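Excluded from the complex is one protein chain; the other protein chains are retained at their positions.
What follows is chain A.
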């Protein structure tokens, strides 16, 4: 029983299940910063090769493939082979940049990364799209535990960059480090935020992006972007929010974390796009406990459950990692 009135009024349902960019509407962005940075770096470093498991287009590696077709290796939809072959390439002195989705590198190919890359300490750089909750596809594509898995792997450096500005700097830093690295990759039109903060990425270093007297948010990845937004909002409520960005999850900059957390009177909130198990939150908690620093401590992160499918903004609200939800949580805790 359709009428003219309700057909026109009926809003079109939106889904971001296939979202290619994490950017909010109207946000400043840069296209494919990983792909372009890799092309730039490969001009100077002939040993760089690109390898993927049928996801070049979805990890911005197609930019590299177009620029250097003879240095690009399509391994097919076979992530275990991808990691083993990358180890073999590194064995021969190449520096493979390997891409797939975070779920496949961490969950499907874990033993291959563990044994052929990390245990053999091969110079393999793994860059994975759809980290944490950045897909509305459901658990098959939601890598809620990627940081926990790669943190637990000896020799592995783990990086969770915030935006395009940072990714451009992380790519050469990955190459400068001799050994395996896992990077959470933001693909497509990637938000541009940190260029306004006079920010410079340094491997293993946490950076205080802004100061504040009431709350210290310790965050990585896209959560830093949101922490900066909520800090501005809470400023109008006269709540001072400091933001400590920790892009290198491993090795963790424990010195800076302890120094900032030891400043009296501030509640420490760790915000992560990751399950609350085994990620930045627990890494910071352990650091504080071992360091004898005991502030009021709260965690913003994904729950220990299989996450729902749906539109990403809805899911981020539901699980408390949207800017609105984070601001509400922090106000409630104060």
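Following the convention adopted for this analysis, contacts are C-beta pairs under 8 Å (C-beta built on N, C-alpha and C of every residue); 3 or more make two chains touch, one makes a residue touch a chain; residues count from 1.
We take it that contacts and distances are computed from a predicted model.
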item: Listed names "biotin carboxylase", "ABC transporter ATP-binding protein", "Transketolase subunit A" or "NADH-quinone oxidoreductase subunit D", matching UniProt entry of the absent chain; value: "Transketolase subunit A"
item: Touching the absent chain when the full complex is considered, from A:34, A:64, A:97 or A:112; value: A:112
item: Residue among A:59, A:87 or A:135 that touches the chain left out of view; value: A:87
item: Which of A:21, A:121 or A:256 contacts the chain that the document leaves out; value: A:121
item: Interface with the unshown chain - residue positions in chain A; value: 49, 73, 75-76, 78, 80-81, 83-94, 96, 111-112, 115-116, 119-121
